[in-house]
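Only one protein chain is missing from this complex, and each of the others stays in its spot.
What follows is chain A.
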Amino acid sequence: MDSKVEATYNRALSAMALVGFISFLLLSIYRKPLSPVPFYGAVTFLSIVFIGYFFTGWIFPSSDKFLFILAGFLVELGLIMLCRINIELFKRQVAFFALGVGFFILSSILTRYFVRLELNPVYLWGITTALLLLPLLFGVEKGGARNWLAFGGFTFQPSELAKITFVFYLAGVVKQNKINHFPRLAAEILAAVGLLVLSRDLGGAMLFYLTALAVIFAATSRLDVTAAGLFAAGIMGVLSYNLFDHVRVRIEAWLNPWQDVPGRGYQIAQSLFAIAEGGYFGTGLGLGRPDFIPAVATDFIFSAFTEEFGFLGAAAVILMYFLLVYRGIRIALRLKDSYPALIALGHTVMFGMQIFTIIGGVIKLIPVTGVTLPFMSYGGSSMVMSFTSLGILNGLWLQAREGETDGETA
């Protein structure tokens, strides 16, 4: 690898270590009574980052290390906030991160075999719908959405895994030119989206739908289909506004949260108060009031972050996510075959839309939908599956690089 690029990565890595060290030291001191937990947590976290980074660098010298650094930095910022909000969640999140890194490496390795396998999309669709159906049958409700499965002490969100299988399904189906059997394709996609709506995971439904539209558009260049799809989404939105109470509540809270602050506007109002308090430079770590924000560890972590790190911190996070999307797109463009390119695109769009949906939601640009902020929000399923997606992107990158070197030698 280019030594200049290598140096840049190393600089980013040391900046990340420095930020982590200062922040967690501060949190250790600030916590009353004095506690070493944040410090131990930080050491553990940074060790995992370094091990993960150098291990992937060692087994795949040409892997896209930037992906891992970006994700690691975002996880670190999320951990800093979690450590501040709830130390128990922080400890568990560090464990989830370790698991996530494991999955990142695993999926980096396995992706090429999986791509080569070219599983029949029908199976993938079957797995996806099964994953989405399970919580409806056996699931438990959390935060208003019935999309959780509980095994003993663990809970798991199958829709996170379904995101991955769904992207593979999409890439497979459009590659096979199933687009010609349009009604069937539409029915399959709508079935998956419908299941999400049934489990009241509206954000998820929106993500799946828009990702499907993007992949279909990329493969077919059919603007008419895309436009029709967006139009249909609009109609579905209006319909669900009229049909479902919880949709109406969210839209109304978005349009005018000040009408009923103690009631339906509560969440978004608290989020906005936090962001307002932060100003440009933030209140400073440990000096905000995340305890006022509901669901602060998961959906609203961005608001808590903005309060303490200010507009500048928030803008930096948004730009980091943007870079992540950019890297994903870059991978999609490097791939020679359309099938892996569509997989890369699907994962990137899924990421990008999810980030836009939740950040846009908590700053009241769009209505709030309960999706997590990848890498930053607390949650094992989200963390592990986000890293798996990232690993798949990395795996595809490796494949692209191999293709290039093959081409050079041939």
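Methods note: a contact is a pair of C-beta atoms (placed from the backbone, for glycine too) under 8 Å apart; a residue touches a chain by one contact, two chains touch by 3 or more; residues count from 1.
By our rule, contacts and distances are computed from a predicted model.
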- Hidden subunit of the complex - UniProt protein name among "ABC transporter permease", "Acyl-CoA dehydrogenase", "2-oxoglutarate ferredoxin oxidoreductase subunit alpha" or "Peptidoglycan glycosyltransferase": "Peptidoglycan glycosyltransferase"
- Hidden-chain contact residue, picked from the options A:F356, A:F375 or A:W397: A:F356
- Query: Where the complex has a chain not shown, which of A:V115, A:V193 or A:I275 is the residue touching it?
  - Reply: A:I275
- Message: On chain A, where is the contact patch with the chain that was removed from view?
- Response: 214, 217-219, 221, 258, 261-262, 269-270, 272-273, 275-277, 279-280, 284, 287, 289, 292, 311, 314-315, 318, 321-322, 325-326, 329, 332-333, 336, 338, 341-342, 345, 349, 352, 356, 359-360, 363-365
